[in-house]
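Shown here: the complex without one of its protein chains, the others still in place.
For subunit A:
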Amino acid sequence: MLSRTADHLYWMARYTERAENLARLLDVSYQMSLVPQSVAAQNENWRAILALNSLEAAFAEVYDEVNVDNVLRFMVADPANPSSIYTCLRAARENAHAVRGTLTAEMWESVNATWIELRQQTFEQIHSRGVSEFFDWVKLRSAVIRGVTFGTMLKDDSLHFIRLGGLLERGDNTARILDMQYHILRNGDEGASDFYRWGALLRSVSAFQVYRKVYRDAITPGRVAELLILRMDMPRSLHACADGIVHMLQLIANGASAETERQAGVLHARLHFARIDDVLTSGLHEYLTDFMDRIYDLGDGISRDFLVPA
C-alpha cells in the first residue's frame, strides 16, 4: 500500500488511542483529587500531568495558576495545546479525512461524527455536565471507532498499520500513566487513602476487576506494577502491547525493516522474561523510562522503513 496512506492510518490510530488514554489519565487524576488532601498537594498532582507531557511552558503562556479547572480546560478543550483531547481528536479526523477512501464508510463516519460532536461542545458545557461524563464519552467513542475498525475492515495492511499505531501509543501511554501515578503514590502519605488511589489507577486502565480476578488479594503497588507491565493477558499492559507490535511487524515486513523487527523482538523479550521483583529493585521509573525510549525508537524505525521512506 501507499506509504502516505499507511502513515495517515497509523497516526489516525495513534491520535485516537492518545485521546482515549488522556481521558483515562485525567479521569483518574480527577478522581484522586477528590480524596481529602491539601490544596498544595492537589495542585502538585496537576502539575505532574503537565510535566508528563512537557507542557509546563505552553500552559504558563495562557494560564496564571496550576489548578484543577485550568489544567482540565487546557488538557480537554484547548485547541492551542498540541496534546489536548480536542487536538488529538481533530488530528485523528484530519488523518482519516486524508485517506477516507481507504476506510470503510462506517469507520469514516464514526471518526467524523466524533469530531463533529466534540466541536459542538464548549468547555463550560462539558464542565457543567461533569467532566467524568465527558471522559466516559471519549472512551466510548474510541471503543466505537475500534469496534467498527475490527468489525468492518479487510484484514490487510491497512488494518495492520492501524493496529500497529494503536499498540505503540497504548504501550507508551500505559507506561506514562503508571510512571506518574506510581511516583505520586510513593511520595504520598501512607494510609487508607492509598487504597482508593491505587483503585483509581487500576480503574483508569480498566484493570480494577481484572486485578481482583487475577490476584484475589489486597492491592499492593508491586502487584499493580506487575499487572500493568508484565501480564500478557492484560490488554493494556506493556507486555501485551509489545507482543502485538512484534506480530504486526511480522505481517508488514519489507526489505528494509529487519532492524526494526529486531528491536521490537528485544523489547518483547525484556518483558517476556522479566520478573517484577527485579524491575522494582532496579527502579520502576528507570525501567519505564527505558521502555518509553524504546517505543520512541521503534516509532522512528517504523516511519523510516514504511511510512516516510527516503
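Everything below uses one rule, namely that contacts are C-beta pairs under 8 Å (C-beta built on N, C-alpha and C of every residue); 3 or more make two chains touch, one makes a residue touch a chain; residues count from 1.
We adopt the following convention: contacts and distances are computed from a predicted model.
Asks: Going by UniProt, what is the name of the one chain that was not included in the view, given "Circularly permuted ATP-grasp type 2 domain-containing protein", "Ribose transport system permease protein", "NADH dehydrogenase subunit L" or "Sodium:solute symporter family protein"?
Replies: "Circularly permuted ATP-grasp type 2 domain-containing protein"
Asks: Determine which one of A:108, A:198 or A:211 touches the chain that has been left out.
Replies: Answering carefully, the residue with contact to the hidden chain is A:108.
Asks: Of A:97, A:183, A:203 or A:270, which sits in contact with the chain we cannot see?
Replies: A:97
Asks: Among A:3, A:121, A:152 or A:263, which one touches the chain that has been omitted from the display?
Replies: Considering all chains, including the one not shown, the answer is A:3.
Asks: In the full complex, which residues of subunit A touch the absent chain?
Replies: The list for subunit A reads 1-6, 94, 97-102, 105, 108-109, 112-113, 157, 161, 252, 254-256, 306-307, 309.
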